[in-house]
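Have a look at this one before I ask anything.
== chain A ==
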Amino acid sequence: MTEEDHQDSLSTETETSSAVPDGEIMYEVPVSRSRGQTVLHPNRDQYVETIEKLSQDGFKVCIDVTAVDYLENPERDIPCSISPERFEVVINLLSHSKKERLRLRIQVPESDPVIDSIFDYYPGSEALEREVYDLFGIKFEGHPDLTRILLPENWHGHPLRKDYDVGSIPVQFKEAPGAG
Partner candidate 1 sequence: MIFSGLDPLFLGDAGTFEMLLIVLLKVLVAFALLLVSVMLYIWWMRKFISAMQNRIGPSRAGPFGILQTLADGIKLFFKEDLIPSKSDKFVFKLAPFFSLVPALLVFCVVPVAGDFSSGGDGTVTWFGNETFVQVADPHVGILFVLAMSSIAVYGIMLAGWSSGSKYPLLGSVRASAQMVSYEAALGLALIAVLLKSGTLSTHDIALQQNGGITDWGLVVTGFVPFIIFFIATTAELNSPPFDLVEAEQELVGGFHTEYSSIRFALFFMAEFMNVITMSAVMVTLFFGGPSGYYPSFGPAWLWGLLWFVGKVFIFVSVFVWMRGTLPRPRYDQLMDLGWKLLIPLALGWVLLIAALDIFDDRGFGSGPAQILIAAICVVAILAFGALLMIAILKGQKKREQEGEEVFG
Partner candidate 2 sequence: MPNLPLLGDTSRVADEGLEGLDHNFLTGKIEDLVKWSRTRSMWPATFGLACCALEMMATGAAHYDLARWGMEVFRASPRQADLMIVAGRVSQKMAPILRQVYDQMMEPKWVISMGVCASSGGMFNNYALVQGVDQIVPVDVYAPGCPPGPETLMHAILQLHEKIESGEITSRRDQRDGGAGIIVEQRDGQTATQMILSQRK
């Protein structure tokens, strides 16, 4: 099935079922385009179903799982049916047969930073999800071994959150103010 076919077959369905999504629909979820790249915006609760569909549709490889903290920059271009939250989990999928990439952006609220793991569909997401957990504090439900991966286990905080300080110290100079 090509991309167009999907849009044709799915758009008729969604027009009747859901509440006025803007623009395109693929795999029953709203779509946006960023610099020509296709981005799906599934709901946090149902995104695993989307993943399942995608994995059956040739997107055999999960290339990347990461997250973005939109604390300082709440505006972003997402379809208006999706309400922006502080965190966004970004999943990159690749289809070798179609030579295509797809990106999923899933909104995760700050109050409840939990999302389902996609380990059962893509075992390769294990380390990637651990990294997101480590650096952003987003928990993945159903992950077999959700522990810190990059930082020591007794580390406090999640450094890639925007409210986490960079932690830089002043550079040593001889005549700069404060230099000894």
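On how the list was made: all candidates are chains of the complex that A comes from, given by their letters.
The rule is simple: a contact is a pair of C-beta atoms (placed from the backbone, for glycine too) under 8 Å apart; a residue touches a chain by one contact, two chains touch by 3 or more; residues count from 1.
All figures in this text were calculated on a predicted structure; none of them were measured in a lab.
K.L.:
State which numbered option touches chain A in this complex: 1 or 2.
P.N.:
2
K.L.:
Residue numbers of chain A touching candidate 2 in their complex, please.
P.N.:
By the definition above, chain A touches candidate 2 via 150-152, 155, 159, 164-169, 171-172.
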